[in-house]
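Note that one protein chain is taken out, while the other chains of the complex remain in position.
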Amino acid sequence: MNHEIRVRVRFCETDMAGHVNNTSYFIYLEEARGKFFQEVMPDDLGSAGQFILASTKCDFVSQAYFGQELKVSSGVSHIGNSSFSFTHSIEAADTGERIAESEAVVVHFNYDAQKSEAIPRRLRDALESHLVPNL
Amino acid sequence: MNHEIRVRVRFCETDMAGHVNNTSYFIYLEEARGKFFQEVMPDDLGSAGQFILASTKCDFVSQAYFGQELKVSSGVSHIGNSSFSFTHSIEAADTGERIAESEAVVVHFNYDAQKSEAIPRRLRDALESHLVPNL
Amino acid sequence: MNHEIRVRVRFCETDMAGHVNNTSYFIYLEEARGKFFQEVMPDDLGSAGQFILASTKCDFVSQAYFGQELKVSSGVSHIGNSSFSFTHSIEAADTGERIAESEAVVVHFNYDAQKSEAIPRRLRDALESHLVPNL
Partner (left out) sequence: MNHEIRVRVRFCETDMAGHVNNTSYFIYLEEARGKFFQEVMPDDLGSAGQFILASTKCDFVSQAYFGQELKVSSGVSHIGNSSFSFTHSIEAADTGERIAESEAVVVHFNYDAQKSEAIPRRLRDALESHLVPNL
């Protein structure tokens, strides 16, 4: 029940060490969550505008390189009252080589009021249908 | 009457060619304009929120590298009815080596109405005091 | 004979003005050239490692937004001795709305010797087969 996206490493996402810069992985992970919200959420719930990232962690297992196609898999690992957690893995799309493992805590957030809000029932249902063990 | 800022090249702004990636120069140039607006404009005029970039060009003369300190000089080269132009140069701060030359056209823009607006008198005065020939 | 890619605007490519930041367009344009080289060049010629960007310009016609799919079209507009030029257009993939127009001058560059080199015959042939009038 994982959600998957593919990304191809851009030239500007590399650095002078010849590999993908560490900051670029967080771009890929944010894109994975954005597409998760777009595809998984009910139409009236999926706006990125109602979430805020509270924490994220990434373990860099193997280096990735320019032009490489990466598969970013995402699942929901925990659902709390007003926040929930993603577990992500990044693999080489062709060989399956593990590139990185990540977690992220996302808060259901009201930007107008600038405060967190309880996860509504329909969002909770959508998240629950994508609960996975850690990737 | 040029406005100057210093930027130090970040590691993630380089690419696998070992030099500063072309996209990073536009980050430096945007920062130069942002600080120009903050420092040069009258207090009640300087918000970045009232401008939009219409066009920009950059000629890459010499490569720059990680850790290098760059001097970005900016002046106003033209003032029209609702738009004005910047001329920028980027040099190595220590040697003065020319790194890049740039131009940018900025429009006075009303984001609420989503349309351009004539440059008000006091903004025009501030811009005129920084008119320069092309750098 | 244009070369086309599709890109989807990432959240981090927007800025607080609510639209795609100007620096992000240069990311898309670099990606377009990178894929052009990968797909159009003979196998033994297509490395991004043998080119360097000499100049680029972008006119921002309409704003683009998060999640929007963009079509970036690229053609070769001029071939010189050691350099050649791209003409690019960026359009909304669904409506065809013109978003941006760009040009770029690319130099055939020997990074080991750190100097430009004449465009070899087979590269010239590949480029000529994609000559277009300005987009």
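Think of it as A, B and C in the order they're written, each chain with its own count starting at 1.
In this section, a residue touches a chain if its C-beta (ideal position, glycine included) is under 8 Å from a C-beta of that chain, and two chains touch if they have at least 3 such contacts.
What you see is a predicted model, and the numbers here were worked out from it, not measured in a lab.
Residue-wise, the contact with the chain that is not shown comes from B:R10, picked out of B:R10, B:H78 or B:R98. Contact residues of chain C toward the unshown chain are 11-12, 14-19, 21-24, 65-66.
Within the entire complex, the positions of chain B that touch the omitted partner chain are 10-12, 27, 30-31, 34, 38, 48, 66-67. Contact between chain A and the absent chain runs through residues 16-18, 21-23, 26-27, 30, 48-49, 52-60, 63, 111.
Please note the rule applied: only the chains that are shown with their structure count from here on.
In a homomeric contact, the two copies may use the same or different surfaces; for chain A and chain C, over half of the interface residue numbers are shared, pointing to the same surface. With chains reduced to the mean position of their C-alpha atoms, the one farthest from chain A is B. Between chain A and chain B the centroid-to-centroid distance comes to 34 Å (mean Cα coordinates, whole Å). Centres computed as Cα averages put chain B at a distance of 23 Å from chain C. Between the Cα centres of chain A and chain C there is a gap of 28 Å.
Contact of a single residue of chain A with at least two other chains is seen at positions 11-12, 66.
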